[in-house]
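Starting off with a structure, shown below.
With one protein chain withheld, the remaining protein chains of the complex are depicted in position.
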Amino acid sequence: MDAEFINTYLLLVTLTSLLANAIISIYGLFFKPHYTKKVIALTILSDTMNTFAIYLGYRTWVNGVNPRPPVLTSTPTEKSISEFTARAVDPLPQALVLTAVVIGLAVTLFLVFLGYILYTHYKTLDMREIKKLKG
Amino acid sequence: MLDLFILIIRYIGLALITLGGFASVIAAIGFYRFKNFYLRLHPLTINTIWGCVFPLTGISLLTITLEELGAYKWFMAGASFITALIVLMLAPAGSHAIARGVHKSRTARVKPCIADLLDKDLCG
Amino acid sequence: MIWEIVLFVSILYLLNIVLLTIIVFKGPTIGDQVLAIDGITYGSIVLLILFSIYFKEPILTVVAIPLALWVYALDIYVSKYLERGDLGA
Amino acid sequence: MRRITELAVILSLVLGVSVLLVLAASILLPGIEVRQLAFFYLYTTINPWFQNYTVNSPEAVTAIVWDYRGLDTLFETSVFYLALIAGLALARGLFSETPQGSFNEKTHGLTTIVKTVTRVTAPMIIAVGASIGLHGHLTPGGGFQGGATIAVIPLVFIVVYSTLFLIARGVTSNKMLVLRSIGLLGIGFTSIAAFLIGLAIGRFAYVFQNMPKPGAVVGLPADINGALISGTLWFFNLFEMIAVAAGFTIAFIILLLAGRGGSGGR
Partner (left out) sequence: MNVYAETIVYLIMAVVSLLSVVAVYLAIVERDLIKAVIYSALQSGFYAVLYYLLMAPDIVLVYLPVAVGLIPGVLIVLISKTERWEKE
């Protein structure tokens, strides 16, 4: 049980928890009858997928030196730029997730409007009863 | 002289941070010991003032003595002090709003009850 | 010595977050849960700023201010729902 | 009891599968290196010795969002507005009636304490959002972040006061529509700014060009009087912030007006 084994184990606990979150939210999305619960499960699923993308862009510590965010805080010289590229994490997944989060909010607003219109038509949001009503 | 001054500021900051850490754990235990919703407002206050506002002030005192942080250390001290001010303003208002909402909607009962002058039915 | 104290205090705040999370999971009413979420947020503000000191990255401090603001928003949503039942009124 | 059993099963599955994974595979773990593309982005995001490739912005994420992959972000912005407009179009036919009554301090909203605190802190929140948005090319932040931060304020005001309060103060959905259109037009004009300058002075230039490139020497300035603005990035952040905040405000006003006097469902 050296330190490296424990570090790897803890990183994999994080990864597996994300996997479990994805599975649970997919279950909620398909098998829970209520519309609002489906919307909640959808937001959780999209958040989990975004977190996977961020996680794959992470880089681990080297000899006790932490990675740093992809923002250069000192004046750009040869030395600071090479130190920056040696430590900064991957900026590309962050840039992609950034727009995905805002689009997710717009889609949630759309689904909320749709749910309210469903309720004014059917007087219920339970999917089983809506299927029964057929009208 | 200046070194002594910096050292005093640094130790005050570290003391505030350490006290805040212990106070936050005590507040979390208090959430278990108090038995109903209205009493639990009290450990939340401990968590807010001792566990958040004072450590943030301590951090802002500590960071202005740390040369390792580079040119952005004044930014960090100012940002943590502003966060402390915002928490000091917003947390009591939030607690007040949630306590009033819960009491008006009668979701939580006053369980070990001596008197509830606002709403007699909630007692007991 | 500063870095050791910062790490030790961050573990205390992690303990605070875990204990309050259990309150959120078992608290009987909605009010308890919202109060515990407030406590979690105030704990994690200090946790994040402590790690910003430890990593020696001062720009990471920016994230603390929104964290303090939005939990207030959550408070008043729940409060207005419980008090009025209609958020627009 | 059933919940506790299910939770125990799930948590032990997570911990056990982690043991299997730690013994079996190391391919899913982040390593100590980044990929070559990320290395390129990090190396050239601000680099005085690579004038033909650099963006002159110390923040790599904003540089990727609005310069390296600016066209992607333009289309993502249009997808985002399509989703918003689809939601509004659903609501438009059903709830277009104007609200009855006027705002009354006594009967609408929460208590005086909450109202006062909200009134004091709202300018601070807007200032924080604007600083997050406009410093997006120097510190973490940008147009999307600042816009989403400012967009919480209308929702908080609607909840603490009332929808009628916002409408009485002149924040109506039509004005917000104008503001949002200004933001979108600003994004469009900024994306072809270098092209228009090139047309005016008769030199070759690309659409979505920021800094001068080999073969196209037209470009926007990297700094004004020594204050770094990174060419188009500052303008993109400003207009995106306005557009995002105004777009969400329209949606909240219409959503909170729709079918007033809800049952509450207690």
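Should a chain be cited, it is by its letter among A, B, C and D, assigned in written order, with residues numbered from 1 in that chain.
Basically, a contact is a pair of C-beta atoms (placed from the backbone, for glycine too) under 8 Å apart; a residue touches a chain by one contact, two chains touch by 3 or more.
These numbers come from a predicted model, not from an experiment.
S.K.: Determine which of the presented chains are touched by the chain that is not presented, and list them.
M.R.: A, C, D
S.K.: Among D:Thr44, D:Ser57 or D:Thr149, which one is in touch with the chain left out?
M.R.: Per the contact definition at the top, the residue touching the missing chain is D:Thr149.
S.K.: Applying the definition given at the start, please give the residues of chain C touching the unseen chain.
M.R.: Counting over the whole complex, chain C touches the hidden chain at residues 3-4, 7, 10-11, 14, 17-18, 21, 24-25, 30, 33-34, 37, 40-41, 44, 47-48, 51, 54, 59-60, 62-63, 66-67, 69-71, 73-74, 77-78, 81, 85-88.
S.K.: In the complete complex, which positions of chain A touch the hidden chain?
M.R.: The list for chain A reads 3, 6-7, 10-11, 13-14, 17-18, 20-21, 24-25, 27-28, 32-34, 36-37, 39-41, 43-44, 47, 50-51, 54-55, 57-58, 61, 64-71, 89, 94, 97-98, 101-102, 104-105, 108-109, 112, 115-116, 119, 124-126.
S.K.: Please output the residues of chain D touching the missing chain, sorted low to high.
M.R.: Chain D touches the missing chain through residues 3, 6-7, 10-11, 14, 61-62, 132, 140-142, 144-145, 148-149, 151-152, 155, 159, 248, 252, 255-256, 258-259, 262-266.
Here is the rule we go by: only the chains that are shown with their structure count from here on.
S.K.: So which one's got more C-beta contacts, B-D or A-B?
M.R.: B-D
S.K.: CA centre of chain A versus CA centre of chain B: separation in Å?
M.R.: A distance of 30 Å separates the two centres.
S.K.: I'd like the Å distance between the centres of chain A and chain C, where a centre is the mean of that chain's Cα atoms.
M.R.: 20
S.K.: Spell out, as numbers or ranges, the residues of chain D touching 2 or more other chains.
M.R.: Touching at least two other chains: 110, 114, 121, 139-140, 266.
S.K.: Touching two or more other chains, which residues of chain A qualify?
M.R.: Counting only residues that touch two or more other chains, chain A contributes 69, 71, 73.
S.K.: Taking the touch rule as given, give the residues of chain A at its contact with chain B in the complex, in rising order.
M.R.: 73-74
S.K.: Mind listing the chain B positions that touch chain C in their complex?
M.R.: 10, 14, 17-18, 20-22, 24-25, 27-29, 31-32, 37, 40-41, 43-44, 47-48, 51-52, 55-56, 59, 62-63, 66, 68-70, 72-73, 75-76, 79-80, 82-83, 86-87, 90-91, 93-95, 97-102, 104-105, 107-108
S.K.: Inside the complex, what are the residues of chain A that reach chain C?
M.R.: 66, 68-69, 71, 73
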